[in-house]
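Mind having a look at this structure? Questions to follow.
Missing here: one protein chain of the complex. Every other protein chain is in place.
Letters A, B and C mark the chains as written, and numbering starts fresh at 1 in each.
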Amino acid sequence: MSHLSLTDADREEMLAAIGVSSIEELFADIPEGVRFQGRLDLEPALSEPELVAHLEELAARNAHTAGELSFLGAGVYDHYVPAVVDAVLQRGEFLTAYTPYQPEMSQGVLQTIFEYQTAICELTGMDVSNASGYDGTTVAADACFIAKHATGRSKVVLAETLNPQVRQVVKTYAPGFGLEVVEVPHRGGTTDPDELAAAVEDAACAIFQQPNFFGCLEPAPDLAAAANDADALAVAHVDPVSLGVLEAPGNYGCAIAIGEGQGAGNFQSFGGPHYGFIAARSDYTRRMPGRIVGETTDAAGKRGYVLTLQTREQHIRREKATSNITTNQTLLALAGLVHLSWLGPQGLKEVGETCMALAEHAKGLLAAAGAEPLFPDRTTFKEFAVRVGRNAREVVREARARGVHPGYALGRDYEGLDDALLVAVTEKRTPAEIRRLAEVLAEVGS
Amino acid sequence: MSHLSLTDADREEMLAAIGVSSIEELFADIPEGVRFQGRLDLEPALSEPELVAHLEELAARNAHTAGELSFLGAGVYDHYVPAVVDAVLQRGEFLTAYTPYQPEMSQGVLQTIFEYQTAICELTGMDVSNASGYDGTTVAADACFIAKHATGRSKVVLAETLNPQVRQVVKTYAPGFGLEVVEVPHRGGTTDPDELAAAVEDAACAIFQQPNFFGCLEPAPDLAAAANDADALAVAHVDPVSLGVLEAPGNYGCAIAIGEGQGAGNFQSFGGPHYGFIAARSDYTRRMPGRIVGETTDAAGKRGYVLTLQTREQHIRREKATSNITTNQTLLALAGLVHLSWLGPQGLKEVGETCMALAEHAKGLLAAAGAEPLFPDRTTFKEFAVRVGRNAREVVREARARGVHPGYALGRDYEGLDDALLVAVTEKRTPAEIRRLAEVLAEVGS
Amino acid sequence: MTKLIYERSSPGRRASSLPRHDLLAVDVPGELARERPPRLPEVAEPELVRHFTELSTRNFGIDTGFYPLGSCTMKHNPRVNERAVGIPGFRDLHPLQEEEGAQGALELMWRLQEILAEVSGLPGVSLQPAAGSQGELTGLMLFRAYFADRGELEQRREIVIPDTAHGTNPASVTMAGFELVGVQTDPRGNVDVDDLRGKVGAQTAGLMLTNPSTLGLFDENIEEIERIFHGAGALMYYDGANLNAVCGISRPGDMGFDVVHINLHKTFSQPHGGGGPGGGPIAVAAALEPFLPLPAVVRRDDGSFGLDFDRPKSIGKVRGFTGPFGVFVRSYAYIRAYGPGLREMSEAAVLNANYLLARLRDGYDLPFDRLCMHEFVLSARTLKKEHGVSALDVAKRLMDYGFHPPTIYFPLVVPEALMIEPTETEPKERLDEFCEAMLAIVREAAEDPDVVHGAPHTRPVGRLDEVKAARRAVVRYGFEEHPDLADEPAAAVAPQGA
Partner (left out) sequence: MTKLIYERSSPGRRASSLPRHDLLAVDVPGELARERPPRLPEVAEPELVRHFTELSTRNFGIDTGFYPLGSCTMKHNPRVNERAVGIPGFRDLHPLQEEEGAQGALELMWRLQEILAEVSGLPGVSLQPAAGSQGELTGLMLFRAYFADRGELEQRREIVIPDTAHGTNPASVTMAGFELVGVQTDPRGNVDVDDLRGKVGAQTAGLMLTNPSTLGLFDENIEEIERIFHGAGALMYYDGANLNAVCGISRPGDMGFDVVHINLHKTFSQPHGGGGPGGGPIAVAAALEPFLPLPAVVRRDDGSFGLDFDRPKSIGKVRGFTGPFGVFVRSYAYIRAYGPGLREMSEAAVLNANYLLARLRDGYDLPFDRLCMHEFVLSARTLKKEHGVSALDVAKRLMDYGFHPPTIYFPLVVPEALMIEPTETEPKERLDEFCEAMLAIVREAAEDPDVVHGAPHTRPVGRLDEVKAARRAVVRYGFEEHPDLADEPAAAVAPQGA
């Protein structure tokens, strides 16, 4: 297979027009010493039918959530992706376009980004959103970068209940940013506002997650207040799917809201591509990373959309830019917009309520099956932790042998939680499936 | 789930504009005696996620050819459908449009039909094709209807090697058309031209299949000549996928070419929707059934396409129409056009050669495994019949238990062939898969 | 002008790549081998995709906007149904798979049969017919078989059809070997019962009726009509093209019909695909069940599903296998999304139509002054008389406002007919915009008729010369010999039916 369009006749004509006699001559500028000799050592080309057969064979060796009953979450969720999302994303005019540098050619993409920005602002209660970040981890690093420059401080405080991968990424970025990272341990599954207050002294920002990595609801307004009291930026990492039932960060004092968009519109896809979102109060508009679309008019007064505030960006500001991001996750963010438009405010609320009710139901059945909640006093959203009485990774392995993936073994990230399992229940799970989980855990648990 | 757009407020406003106070009143014209009382006894509505889960559960109980190694053919084939076909068919402007009654709104569909007609004419060597028939069976009835009116005769001759389902459909239509159906038995897997010549005396047409139902190559030019000698129409039922290597019916004297389009662009889909094609020499243009698109211009001389020769059709000619067909199979024919455009002449030839070479290879391996060819003297295309030495349906059942569907049990249609299996080998099959078939047949055969 | 794909071709280009094996090639005997390759397109995939993308943008679908094509029920096509039909267990299932390997598909068909029986009020269902027209023909074949079985076939030669009927009805009559007897429409838009009485007797095989009719009116005398036909020993066929008006509200079986076809692509939202596919299942009264096409999809005593070929009285097969399965998947999905709420679907369709009617009745002639069902027919007679603006002109001008025109010049009993069917999936805003356009055209007809006569002004082509098309009959590309029709004199533009 090859996607080349040139015939031999084309090639001859073109070489003649260029005035060379072989394609080889076109590479004359490449010094002999750095030319590659021979053929690349790659497997032979596959025809399209063979390629599909090969990929199907690979895919068949993956246990996916349409084949295995799964309660895995921990940052990526098996929410239902409506069919309209596929339909919109496969429109070639969206799929095969790039960043709308030329607005007259790209009103479609520009308008969808403007609509996306609006949806993110509405969800989070913020004034400005960019066109997307890479994922829910890198937007946390972005938030730190904003906070550092906004406050002139170089300490960032992370709640230990913030997704471990998010914390790891912030730590990877920290040396380059010149940041020191401080973590606040959890107390019974959530963060103590007083402890956060103590840690956030002199800090640029504090980042916490709502609902947190354990699925528990944090005392988010109190955490935000603690940060605000120290003149640090309060940054909430939120689950978009929760924001029909949970308050928007903008409404409890946060300066910045960030999050992983996957649950709104993206398939799990072994971890990506998804989109991260970042939204802020208008104070931080000119510190935002990445693309932002704004409204304007043409000379005739017709409404139109353009990339705006570009003096923040690398292609104008170079080493002084607010970020180096160029290629972002627009297509995935479009999926998010379509998904959120499909849900509407009522649908978003219903998904939240259904997840919450099913998760609570699961908690009860699991407790009855011997898997007691790890943090029994906490309200949870769609995810909760249980103790399985023995090494949770072994429990996972044995449950999978029975056709059920029971969740994420928390010992992979938290010391002392080797016997704990994080169970996610989305609106796609049914009471019957939850019963099955309880049965299996009763069999393989302690 | 429901796809209704009206809100309660809309409803109130609209009822007021109409001047009634309830929706009920709109049905005042329906006599009390024929009103339906109560609610339809249907299962409750499913939400979109539930609907998908339900359908996936049903689909999981089907053994499809991406999961089971299959050599089933007999009219529907597991040819590779290129991904571009999906991409084009999912364009909403094609998918959700209807028959292009208003050409200025529908140049896209009209041009694709014109291109499709051209492709079918090129494949078959004919002058005119319609926009599609229902499938490969009903176009045979259409051909009989043309032949009856063109010749004024009322006998139709069918080769016994014509797909049994095609013959059954012709027989179902025959009484209404006032036709008598005569069948010519096969001799060693193909039709004897002399026998056909005898039968076609006074007939309106003779229909034979190339390659025939057993996969064998008929002496098609001789069969056509026999029909022509009797002033009957020679009608060839052809496999589009074969026409890169096999001669076009128009080039050996046929008046009409018909066929099942599935192999060119359509998934198997448990038998439909697919498309039937029918093409003819220009003598029969005005007797053709269904839609035909023609070229014309607008007042400014711009080229455009319209439905043409409509005085043949039911909406103009009513009881004198050449057919009652209205809704046809345009979307599937579009798939055919895209597939044929993807193949090109060279690709079409390669598919044919590959199928033929693989099938011949399979014939050898199967013979070695004890499944001897049923018609050893005949050249075959992508399908061939073998004797398995015991009831073939039982062989099918036992082979399936080993993960291989070995083909179609010919005893379902032909007396005396209870031990015969029709094996189809498309370009998707590999030598390794063929070896596996031979192994399994060696195990479960006689 | 958009090039034809053949005009974009270049020798040696291709999009396809195919497996090749190191196997012995097989020779095709000389006179059976292809001599000159078919001139299929030769393009690489990039241009292939662009070509069809470009053509798609020259086409208008429901996804583009409002498409009130009367009698065609152009409702929204939910995207989840497209997802459903692509599940490999449906998409890649061979129709001759053993029953054990196709239980899910058979169950889906069986369930759809049960649903259609409930909706139609008739117990026996065959999903096999490929479209409404084939459903009609199949129904009339059942009439033949039924009367043949009773020894009355020679005697019962006539099928009665009202003058409002769709063209497929008379065409089906001929194809089924019956003779057509026409019956008139009365001043209220019902079948003229007096006319009817004189035409029904021992020679009558049956009636074909659309109810609501193509005028969008429910026949108020349906019970009397039933008495007339059944009283004469004749059968009644229900053309289900307008079933979208009456789901859960009135059932053909309860009206007395013996056979009904259901256009799955209309009422149950199969995407129309530029002309098809469709599905035309039929539901029949118990007396006709033995004659239904082969095979029947059945549930066996053990709860499994299967195909029953053992039906000695069956008329046989009317198409391959068991019908257009992919269409069944979509329609089954559509129905399951509504459940018993199908009634609300029909109610909304009727509400939408009456709302349009109420807003448009002052601008156009209304031939029958009644509430309508899911569609209605206006006439541009006055516009034509007063301003020379015909139904065709109105249709063409609507395009400039961004709407697909309604069906025009049908039904034949209404001069300058405009047949408007909004369907239930349109929001009120679209209906309002349409009304404003329709009424603006009425004003334009008076104030600036030329702008209407010259319409459309905003489409890729102007009005096309259909007479030239029919006269020249250029129905395929001719490569080097392809004519340039722009060189030829124009012919008058003929009005067109739909």
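The definition used in the following text is that a contact is a pair of C-beta atoms (placed from the backbone, for glycine too) under 8 Å apart; a residue touches a chain by one contact, two chains touch by 3 or more.
Just so you know, these numbers come straight off a predicted model, no measurement behind them.
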| item | value |
| --- | --- |
| Partner chains on view for the chain not depicted | A, B, C |
| Option from A:153, A:291 or A:387 whose C-beta touches the chain left out | A:291 |
| Positions on chain C where the hidden chain makes contact | 8, 10, 13, 17, 44-47, 49-50, 53-54, 57, 62-65, 76, 78-79, 337, 425-427, 429-430 |
| On chain B, residues whose C-beta touches the chain left out of the figure | 1-5, 7-10, 45-50, 82-84, 86-87, 92-93 |
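By our rule, only the chains that are shown with their structure count from here on.
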| item | value |
| --- | --- |
| Whole-Å separation of chain centres (CA-atom averages), chain B against chain C | 20 |
| Length of the line joining the C-alpha centres of chain A and chain B, rounded to whole Å | 46 |
| Chain centre separation (chain A, chain C; CA means) in Å | 46 |
| Interface hub residues of chain A, defined as touching at least two other chains | 48-49, 82-83, 87, 92 |
| Residue list for chain C, restricted to those that touch at least two other chains | 12-13, 16, 18-20, 45, 49, 53, 78, 80, 82-83 |
